[in-house]
Structures are given as structure tokens and as C-alpha cells.
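The structure appears right after this line, and notes come after that.
Only one protein chain is missing; all other protein chains are in place.
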Amino acid sequence: MSERGLTDAALPGSPGRVDLAHLWKQRWFRWPVFALGGMIVLQLVEWIADPESEELLSGGQAGAMLRWSVPLLLAGLGGMFAERAGIVNIGLEGMMVLGTWFGAWGSVKYGPVIGTAIGLLGGALGGLLHAIATVSFGVNHIISAVAINIMAPGVTRFLADEIFSGYAGGSISQSPRVASFGSVELPVLDRVSWLTIIAFAFVPLAWYVLWRTRFGLRLRAAGEHPSAGDSLGVNVYRYQYAGVVISGALAGLAGSFIVTELTGIYREGQTNGRGFIGLATMIFGNWRPGGTALGALLFGYADGLQLRDRDGVHALLLVGVVVLAVLALRRALSPKRTVVEVGLPAVIATLIVVWYLLRDTVPPTFNQVTPHILTLVVLVFSAGRLRPPKGAGQIWRKGEH
Amino acid sequence: MTAARRSRSELLLGFAAPVAAVLIALVVASIVLMISGSNPLDAWASMWEFGTRLETSVDAINRAVPLYIAGIAVALGFRMNLFNIGVEGQYILAALVATEVGTKIDLPGPLHVAVIVLVAMSVGAAWAAVPAILKVTRGVNEVIATIMLNAIGVSFVAAELLGRWDSAGQDTRTADIGESGHVPGINWLLEIFTRDVGKGRELYGFLFVAIAVGIGYHVLLTRTVFGYDLRASGANPSAAEASGVPSKRMILAAMIGSGAIAGLIGLPDILGELYHYGGDFSQGLGFLGIAVALLGRNHPGGIVAAALIFGYLDASSPILEVEGDAPREIVTIMKGVIIFAAVVAYAVTERSRRRRQVAAAADAVPTTSTEIGANP
Amino acid sequence: MTAAVELQGITKRFPGVVANDGVTFSVESGEIHALCGENGAGKSTLMKILYGMQPPDEGTMSVDGRPVHLRSPKDAIALGIGMVHQHFMLADNFTVLENIILGSEPSKGAGVLDLTAARARVEELSRAYGLDIHPDQVVEDLEVGERQRVEIIKVLFRGARILILDEPTAVLVPDEVDELFRNLRELKANGVTVIFIDHKLDEVLEISDRITVLRAGRTVGTRDAGSVTAAELAEMMVGSELPSPATGETTVTDSVAFAVRGLTIAGDGGRAIVDSIDMTVRRGEVVGVAGVEGNGQAELIEALLGLRHAQGTIELDGTDISHWSVRRRRNAGLGYIPEDRHRRGLMLDAPLWENAMLGHQARSPNARGIWIDRAGARGRTEEIVERYDVRTPNIDVTARALSGGNQQKLIIGREMLAEPKVLIAAHPTRGIDVGAQASVWNLLRQARRDGLAVVLVSADLDELIGLSDTLVVMLRGRLVATLDPARVTPRELGSWMTGAALDTGDAA
Partner (left out) sequence: GDDDDDTTAPADTTAPADTTTAPAAATTAPPAASAISVGLVYDTTGRGDQSFNDAAAAGGDQATAELGVEFSEATPNADGSNRAELLQLQADTNPLVFGIGFLFADEINGVALANPTVNFAVVDGVPTEDPAPNLALLLFAEHEGSFLMGAAAALKSETGTIGFIGGVNVDLIKKFEAGFTAGAQYINPDIEVLAEYITQPPDFTGFNSPDRGKEIGLSMYDDGADIVYAAAGGSGGGLFEAAKEFSEGGDSKVWAIGVDSDQYNIVDPAVRDYILTSMLKRVDVAVFNTIEAANSGAFVPGFNIFNLAVDGVGYSTSGGFVDDITGDLEDIKAKIISGEIVVPETLA
């Protein structure tokens, strides 16, 4: 995955000649290989850790991984759209909260399909607010987002009291039951919600929009070098607005998904920090759709596993060891190796092995924070390699640069 | 315009923004109330009547004390352009560990309290040091790191600690801190001026600590070389570095200082009222601290006002429910609108202030530059 | 010939400044027209107005004989006007192609980019005008000259017939300037009208057909390049003889104030960024460091100040300070005038008096022990403002409010009043106007007379030659030559800087 969106997505190399090194450079080739490799590692670990866990590779776990990754994926893509346009959006959490309420309200009133759309709009409304503050008024992005995160739960609580309390089964803190979007039967994964499929369809769609359309090019320009766009007649503000509103809409959709697919009800506080994890997912994915999807699946996997099979998480420690070992090896083979770069993963891997051998299970609270720890580990090892949009977080004012 | 006059008008502008924010919030809340079928005038009248009682004031101040400390903790980071979103995790962890230590020791009064305070500050500082170290050694963004550490701190570290403890009643929590570790109330302070505030209410003695923290913060930042270095580092890190301020050390100092202050946030409640850590301990003060710091513009005086506004809203809003005037949640909306309106108003006034200064500076300079350049 | 551009009575006011004051300006179709004037004369403002980036307050414009009203660069682009800005407007992270098509993307319909068509068009343009670029390279990896070509293609891609270049040569070395001028002549041959802004009068005379001079927002006049001399132009620009940085007699003493031995900074790829540098600066001496930007000068300065880890020794008055912290070095008498005052020198949103203690915040009169001495610091600031003629309403305005020249004088004042033993001055006159420039030169000369040792890094070759007692040339991290400023010409110096002189075997 390089930043050079236009070049390395080119079609496979010259026909007739199979060049592995060349193939490896192609995204379509690398991804399945990664996936296959991952599955082999999981299978090996499961075999070593036997009989601790059957969940590492089960169909139920695969389904859970998909389900739990969707809100993170949508939030991550949302964060990506905003930051690609230059606006940092840690208000995703608040926008997702709006999405849960509006999604539930819409679903109760008009059914899950229209309801989901309303949830999306609710999130977009939050995005619009963030855009007004940051783009039009030049408020610091973090500050505006914090204000939105504080405001959103208050608004939804008030709205729930005003509206849901009037329904049977509804109250200030919850909605009546909400029907699901509907699902389709797939092999291995069992029933997969249509909304899950739609969410994952956003991954190639987001890539296409950002790297293959006029809109996407201009939006990315707004996040990389707004003055450059401005000097060529691009209305930077408009694209920043678009990015943040799309961001809010995706966060709202994530909220709707939690309501209609994950639980079937709106409950106050249900987003549970997913907006923040979504942001971590985006960073994990280096501000790119494919990477974000990978990150979301990883966190979704960890989430699902900790709920379904606590011992599985224990076995998963071994997967972490494998990954760290590979990392250390790669660093050791690279010309730029330093003691820290090689030593740190090696030391951590060793510590995990010791822990694995000393305890039969990981403490239950460890499960709850696996995604958080994972995020920190990823950041620690790759912060320098990540390539955020240059202008992200900066307040750009037309004519002042 | 003379300097004095300009600074007075700037001061006025500085006040206008938060006042406007509160007014906007009132208007928005009134509209919402009218839409939802309540009479906003009744609601404000009973909040005003109730809020001006002495007892409510005590409640409001007691609420404002932790909010104030939280605001200062956040502001210290902000002054260096560090977003310590992790105040939340830092204070919870600190309160938990300090309370546990407090239950295990038995020392004469002030010493007992001092140990608890020190432990709390150290734990807060230590937890804040993690993102600081990650930032200076690995370049990890502190916003994301502190968000992650909040969850890790509360869910993992705290639960692992708490899991080993005895429980009391139906709650899972620490034992009580002994009598010597309590911070006595200071109702006598009120009694100097007025009647007894009545049974069941004690003005937190921790108020003095909050005041001291505020003064310390102000003196440190504006009167010491270290404070200058810190602000310089926040204003322009590379210029500060060239001036001899090691930016990494400043990041560590600001984060750790912020964490140490954050460690105090939970103590007014624990040492003044609860005496234990358990399910009835207030979480979320760290995030409110961000709001308070924003509203108070990182200025110790402004944060006092902001903490009191929030304290008053919290202390006087229950009357809405008791009297059945309006949904109590209106206050949450008001808080949100106040913060939002305030940050927008600040951005606008800041820009206009800048513009006026530039114009003033340009006034002082002749437009032709040829005669500049005489030897000094 | 018809006038490609005709500006009449253009006035543009900013708070406190009249940037353009009834400017009249006319460019013939197919000519190369230079626009000159000192800093702040209003050149860029005029061009931004012509490019639709800023609306004029008064005046009329016509393009190709038709009156026009421009609301945004879009309108200008539609009229065939393109502009290359003083600071490149390129997204580093984008490919050349993406940068070029931005804002005028060829589309397959429904907003989908037609990259194939775009690439073909760009390749065609680059062939037609002899501009060598590769559409799929990432801009990050390009050299300055290449970036400029990308900027030019960007304009041509939009079908521009009128090309505006704002100080295109400022960032280029002489060879690159020659290359650029070749390109411009090619463009002219293809019928493109070129307007360019330049401060270097020899260049202006070399390339342009006609020259217009602005002063303090007004048009002074337009001359044919063939019938005007540099001296005449200079007089038009400043209303008097152009000041020169010449130093006069030497003040160099025998006592060594600053000595650098074997200074080396390791780079990423194993190659050193700064490679075993030896340098000695005596009291009263100015050592000029010449070099094309990016050859290690910036890193050298950072190492001298202690901002960057380096091997080797640095001695200040005979004491090895190479392991000292930045603060200790500065307190010991190392003064610093940064290359980029906004980045390294000022806190733009802090009041002047706080800016005036930056770098000296831990010593008298700004501090007493751990405490800030506000009265002392404010007094010192007043002194700087007065003695160094910093034009400001008071010392409580933010640094942002000051013009570049006044900001620079504040910085120089604060360094001088701190009585340094060694001054490290990086591009001390960059981006400030001729008048302020002259005053900075005076200040440096004065300090040198008082026995200060100065390390001067500058891209302005006249300044280097004029001010230095000794000139060293830095190339790829090494000092490749020591030259006598009294005997070297800018062109010779330029060939040393690019390494051309090394190949021909000239001795130092």
C-alpha cells in the first residue's frame, strides 16, 4: 500500500511472464496471500493451543468478526473522509451517538431501511455542525469535536425522553425494539446482514471515489495542500464541508448499524467508545480504505473473540507472538535496523510467551481492552511510517496563506 | 488608541464571548423547552430561586471544586498544545489507588491526607507519563494514545486492582478511609458571613487545595522561567527549541504535571464525602474538565467562572424535576450549547482581535520603507 | 500587437496598507514582461488581482482587449491566464499528474477521472515545450527545478496563453535559472505571453522584452529592456542609489572566538549530511557559508546551536561546548538569527515583549533565578524597539502584527543586546525589503566592528560576497573551497556551489 494511488493500482504486469516479485507489488495479489497466511497461522495456533479453543477459526467467530467490525469500519472510513479533506474528526463518537438515536427513531417510525437512512442523516447533522465550527469559524478541530461529543448524548437523551417515552417499551434511555435490516444466508458466515454487505462495499467505493473521481481528487487536495486547490479555483471550503459531512454520515450509519443489526434496540451509551476505536482503525489503515478495513476486521475479530471465547484470547496471544516475531525478523534483515526497532518487538514477544505459559487464561478485563492495547502497539511500532494527510488538523483560511 | 484603552476593550471582548455563549444557550434551551411543551420562564424562575439558596450554592461549589481541578489539569496541557484527553483515566486510576493506600495506612490527620494526595498525584502523573513517553520516543499522537489509555486504565488496570479487594454491602469497592484521612468540611467559613448552612451539607475543605492549584498554575505559567519555556514550547515548538527549551522534556513535564493535577480530581469527593472508591464514584469529570478549560480559555480565572457555571447548572437543575417544571436533561443541552457557542465565539473574537492589532501595527509604520535603515 | 493584459487604475487596500494605488500596467501579447520593485511594492498583490485571487477595490482590467471582471482564479483560467506562485502550490503526496489536473480534471463523464487522456496530454505538453517531467512521479521526490516545471505545465495544461511567474528564480541556482530562461523563450516562441516578477536586475535585463517598475503601490514606469541599465532600474525602484552590502576595511583580529573541528552529522543512508567540517572564526570576522540549499548548511547551523546531534568538537573562546545543551550554549554567548523567523524565531501570537526575551529567557534582565522579571524584560524590549527602530504601536501587540522587516529587526535587536560572542546568522535579509535589508547590513557591520565573530549563511550571493571576510563553499555536506570575497564574482561562486568548478579543476 503506497500513497501513490494512481500508479500502483495499475493492472497486473506483462502477461505471460510470472514474476513473483512483481506480483507481490500488486495489491490484488498481496491481499489474498495475507489472508491465507493469517488463516494458516490461526490454524497452527489453534492446533498448538488445543484443546483450549475452537473459536479462533469457527464460522460463528467469523460472523461475529464481521458484525463487530462494521461500526468500526464505518467510523474509520468516516474519519478518513474528514481527515483526507483536512479536518480531524474525533467527534465521530458523538456523531455515532446521534446515529443510534436517529436510526432507532427512524426505524421505529418507518422501518429499518428508511430508519437507517435517517440515522445516517442524524450523523451527517453532527458532521455539519463540526464543519460549521471548524471550516467556517476556524475553531480548533479537537475542541469542536470535544464539544460535539459532550453535546450529542445530552441531545439524544432529551430527544429520547421527549419521543421514545411516548412509545410502549421506550423510555428516556431506550427505544422500543427495532427490526433488523434483513440478512442473507452465506456459506461459513451463516446469516450476514445486508447492511454488513453494504458497509464492506463502501471500502472499494471509498477508494474509487477518492482516487478515481474529480470529487475525490479535490477533496484530497483540500487535505494535503488546500492553498494549491484554492489557487486552481477549487472551492476548498466546499470539499472540507463535504468530507466532514460524509464523515458524520458514515458515523451515523455506524450508529444505525449498532441499533438495527447488533442489538435491535437503542440504548443510551451503546456506542461505547467505538467512534474512538474507529479513529484508531483509520490510523491503523494509514488513512486508506483497504487498510482501514483490515484494521476493522482485526479489532472486530478481537471483540468477537473476547465475547465468545475467553480462552480464545489466551490462544490469540500466540498469534501476537508470531506477528511480533515476524516484525522483529523483518527489522533485523532490513539495512536500517536499530537495537530498539529489533529488540522491542522481540522483548515484548518474549514477555507474552512467558505470560502465556504462566497463566491459563487472560484476565477478563484484558479482553475488554485488547483493541486498545493493539492500537497502542501498532502506533508504537509504526507511528513514524504512517502518512497522515499533510493538512489534517490545520485550520485553513482562504487568503491567509 | 492608547494601549490602556485597547486592552480595556479587549478585556471587554474577552468577557463578551462567554456571556454571549451563555445567552445563546439560554435562548436555544428556551426554544427547545417551548417546543417540548414546557414553559421556559417557569423553569428558569424556579432554577433561579432554588439556585440562589445558600444550600444550593454549597452544592454548586462542591461540584465546582473537582471540575475546577479537572479544568486546570486539562488547561496545563492545552497551554502547550497538548490535548490531554487522558485526564479521565488518570484521575480515576489515581483516586482508586490513593483510596486503597489511604485505607491501608493510619497516620495523624494532616499527614494521612498528605500521603493520599501524594499517592494520587503520583499515580496520575505516572499514567500521564505513558502517552508522554510514547510521544517523545515514538512520535505517537497523544490524543489517540490517551483515549486508548483511558480505556486501558479504567477497564484493565483498575479492575485488576479492584478485583482483589473485599467488597462492602452490595457494591464492589474499597474499604473506608480512616477518620484521620478525611478532609473536614469548612462550613465555618460560611458561618463567618451568614447563618448555618444546615444539616447534611458541608463545604468541601478541598476548596483550599483547588484554590492553591489555581494560584500555583497561574504563577508557574506566567511568573517563572519554566512556565515561559512551557508556553513558548506550546506557541512555537521549533522556536522554543532554538531558544534552548528542550521540547521533549517540556512535553514530558506538561503531561506529567497535567496528570499530577488530574490525580487530585477525585479527592474532593472521596476525602470530603465518600471516604471510599466504589460504584458511587463520579466518572466523566475528565471530559467535563476539557469543557471547563475550553470555556475558561485556559485562564485560571476563566476556569473558576466556567466551573461555577457548570456547578450551578448541576446543582440547581434537580429542582426542575422535583417541581415538575421541565425535563432536567435540558441542562445537558445547555452545557453542550454553551461550550459550542463559546468555542465559536472565541474563534471569532480572536480573529477580530488579531485583525485590529495588525491594523494598529500598520498604522504605526509608514508605508514607504526607504527611510528605515538608519544606524541605531 | 494588441495588449494581452491592460490594467487601469488598480487600487487595493489592506488594513493600514495601500498595496496597489492606482496601478496602470499593460503587457503586449507574446512578450516577456518583467515586474520589478522592492519588497512590499505590491507586485504579488497586483498579480493576484490579475489572477482573480483578490478583487481590486478600484480599477478596470481587460484581457485581449475585452474588459473582464474576475471573481476567482476559475474566471482567470477560463480567460487563459495562469500563475505560478512564489511558494509552490503542489501537494507533495500527489503525483505530478494529479497536481497538474487538479481543478481542471478531464472526465469520462459523471465526474470520473480520465487519467489516460490526462497523461497523454501532459506528455504532449512536456514534449512540445521541452519541459522534462514524468506524470507518475510523486512530487515529494522532485527537485526544485522539476517542481517549477510541473507548475508551468500545470498552467499550460489549462490552456493558458498568459503566464504569470512570481519570483521564479528566487529558489534556483544559476544553472537552473538558465534552464528556466530557455523554457521561457520556448514558450514565447509558441506565442505565450509571460509576466514575471524578479528582484535580480541582471536576470531581468537578460530575459525580458520590457520591464515595469512598481514603488510603494504605484507604477513608476515601463522601459524597454534594451534601453535601460541596472542602475537606472534600481533608481526607479528605490528612488535613490541601490544600497550595497560592501563591508569596507577589515576588522578581523587574531583571537579565535569560534572553532569547529571535524563536525560530522550522520545521515539516514549511511552518507553524512555534514562531513568533517573544520571552521575557524576570529573576533571581528564574518565567515560566509555559500551553497545551494540542501547541501547541509541548515544542518550545520543546527549542530552549532546544539539542536542536532553531531560528532566533532565546537569551541567557544577555547572552551569545548560540543556536549552542552542549547540553553547553555546560548547563555555562553551564541547568538542566532534564524533563517525562517516565523518557524524558529518568533511566537507569532505572543506579545512583543515575550518575543524579545526568547532565547534569553533564563538570564538577566529577563529573569532573576527561576522567576521571570517582567519589568526587566519589558524594559529590554523598549530598548530594542528604540535602538533598532522596530515600528510598532507598543510592546504588547503580538509579533504577528509586525511586518517582516520589523520582525527581523526585533530579532536582530534581541540577539545584539544580549551581547553575543558569536553570531550565527542564517539568511538574515531573506524576504525583507531593500531598505530594511540595508539596515540589517549596517547592524551586522557595526557588530563586526565591535569584535563579534559571525557565521553568515545566505543564498544572496551579493550579500555573501559583500559582507564576508572569508567565504567557504559547502557542497554535499563538505566544505569544498575557501574563497576570497574580494576577488570572487557571483558567477564563479555559483559554479563552485554547483560543483562545476570542481570538475574544471579551479583551485581554491
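Which chain is which? They are A, B and C, in the order written, and residues in each are numbered from 1.
Convention: a residue touches a chain if its C-beta (ideal position, glycine included) is under 8 Å from a C-beta of that chain, and two chains touch if they have at least 3 such contacts.
Since the structure is predicted, the reported quantities are computational estimates derived from the model, not experimental observations.
Q: Which chains here touch the chain that is missing from view?
A: When the entire complex is considered, the left-out chain reaches A, B.
Q: Going by the contact rule already stated, which one of B:K135, B:R328 or B:R356 would touch the omitted chain in the full complex?
A: Of the candidates B:K135, B:R328 or B:R356, B:R328 is in touch with the missing chain.
Q: Which of A:G38, A:G111 or A:G264 touches the chain that is not shown?
A: Only one listed residue reaches the unshown chain, and that is A:G264.
Q: Of the residues A:V113, A:I172, A:A325 or A:A346, I need the one that contacts the missing chain.
A: A:I172
Q: Can you tell me which of A:G60, A:G343 or A:P388 touches the chain that was removed from the display?
A: In the full complex, the listed residue that touches the missing chain is A:G60.
Q: If I consider the whole complex, including the chain that's not displayed, which of B:K135, B:H276, B:H299 or B:R356 touches that chain?
A: Checking the options B:K135, B:H276, B:H299 or B:R356, the one contacting the hidden chain is B:H276.
Q: For chain A, which residues reach the chain that was dropped from this view?
A: 55, 58, 60, 64, 67-68, 153, 161, 165, 168-169, 171-174, 176-177, 179, 190-191, 258, 262-265, 267-270, 272, 304, 307-310, 364-365, 368
Q: Please identify, in ascending order, the residues of chain B that touch the omitted chain?
A: 55, 59, 62-63, 92, 96, 154-155, 158-159, 162-163, 167-173, 175-176, 199-201, 269, 273-285, 314-315, 318, 321-322, 328, 332
The criterion applied here is as follows: only the chains that are shown with their structure count from here on.
Q: Classify the chain contact graph as line, ring, star, complete or other.
A: complete
Q: Once you find the CA centre of chain B and the CA centre of chain C, what distance in Å lies between them?
A: Here the centre of chain C sits 45 Å away from the centre of chain B.
Q: Just give me the whole-number Å value for how far the CA centre of chain A lies from that of chain B.
A: 31
Q: Which residues of chain A are in contact with two or more other chains?
A: In chain A, no residue touches at least two other chains, as defined above.
Q: What part of chain A is in contact with chain B in the complex they form?
A: Interface residues on chain A, with respect to chain B: 90, 129, 133, 137-140, 142-144, 146-155, 157-158, 161-162, 172, 273, 276, 279-280, 283, 363, 365-366, 368-369, 372-373, 375-376, 379-381, 383-384.
Q: Touching chain A in the complex: which residues of chain B?
A: It comes out as residues 32, 36, 83, 85, 134, 138-141, 143-145, 147-149, 151-152, 155-156, 159-160, 163, 287-288, 290-291, 294, 327, 329-330, 332-333, 335-337, 339-340, 343-344, 346-348, 351.
Q: For a test of understanding, state which residues of chain C touch chain A in their complex under the given definition.
A: 53-54, 72-74, 77, 83, 85, 89-95, 97-99, 101-105, 107, 111-113, 115, 136, 138, 154, 268
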